[in-house]
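All protein chains but one are shown at their positions in the complex.
For chain A:
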Amino acid sequence: MATQHSRSAARIMIAPAVILLLGWMLVPLVMTLYFSFKKYLPLRGGDLGWVGFENYSRFVTSSSFWPSIATTLTLVVSVLVITVVLGVLLALLLDRPMWGQGIVRILVIAPFFVMPTVSALIWKNMFMDPINGLLAHLWRAFGAEPIQWMSQASMPSIIIIVSWQWLPFATLILLTAIQSLDGEQLEASEMDGAPPVKRFWYIILPHLSRAITVVVLIQTIFLLAVFAEIFVTTGGAFGTKTLSYLIFQRVLESQNVGLGSAGGVYAIILANIVAMFLMRIVGKNLD
């Protein structure tokens, strides 16, 4: 009953949540904007006053800026492609009735529960270590020279690690989407003379387009902010410095809060541009 009384009661009830959310999002945003216009060097004099747009122009003119944007986009796009393609294939596989299905599904989901820092360390030390890593042993077993993953193939290494973490998410969402496909549609297309590959292309893939859109949008948000995986592996060296890592370096290594905040505002802009592009490309599926 939407009486005056119940409506004001409802407002009071949800007020804490609204206030919390507003504070949660608005306070950091406003602080970032505030600091981005200041010269603020915590260990070298603290707040040194307003500087207008100087931080912004310094951040973009730095020689690391454009490479960091390129690195960020490479990482995001590569991981998206890998997780979506492999996710669709894995989901198709998991949808088949097979022995030990429950256990296999849990195993597939498991990487998602491992913290980014931990999984990156495991990959770095147990798989990709050039002397003791499993991959090094594998290479040697074939008589090949082990790859120095972190230095010679730094970007591929990070892409592999991040993809490994996000593949379960993609697989899970795509699996539920596949399971929601009406079986009669597949049977109809089978009777219409479509062989398996065409059934996939004309029936299953269009059905998945919505789920793929969701996977791409959600992953993009998180992939733009990838940090721990880079921090514990290459530390931003060997061309793995993404925008978020660059901001981290400006704030903590150079102790320049103002410059880092300006970078943060650029990151917001980049995220919005990427989101807009994605919406354009795949968003028409979300009608």
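FYI, a contact is a pair of C-beta atoms (placed from the backbone, for glycine too) under 8 Å apart; a residue touches a chain by one contact, two chains touch by 3 or more; residues count from 1.
Keep this in mind: contacts and distances are computed from a predicted model.
Asker: Refer to UniProt and select, among "Reductase C-terminal", "Succinate dehydrogenase", "Maltose/maltodextrin import ATP-binding protein MalK" or "Fe-S oxidoreductase", the name of the complex member that is left out.
Answerer: UniProt protein name of the non-displayed chain: "Maltose/maltodextrin import ATP-binding protein MalK".
Asker: Have a look at A:Val79, A:Ile203, A:Val216 or A:Ile230 and name the one touching the chain we're not showing.
Answerer: Touching the chain that is not displayed is residue A:Ile203.
Asker: Given the contact definition stated above, which residue among A:Met13, A:Leu43, A:Ile131 or A:Met191 touches the chain not shown here?
Answerer: Final answer for the missing-chain contact: A:Met191.
Asker: Could you pull out which residues of chain A are in touch with the chain that's been left out?
Answerer: 182, 184-185, 187-195, 198, 202-203, 206-207, 209
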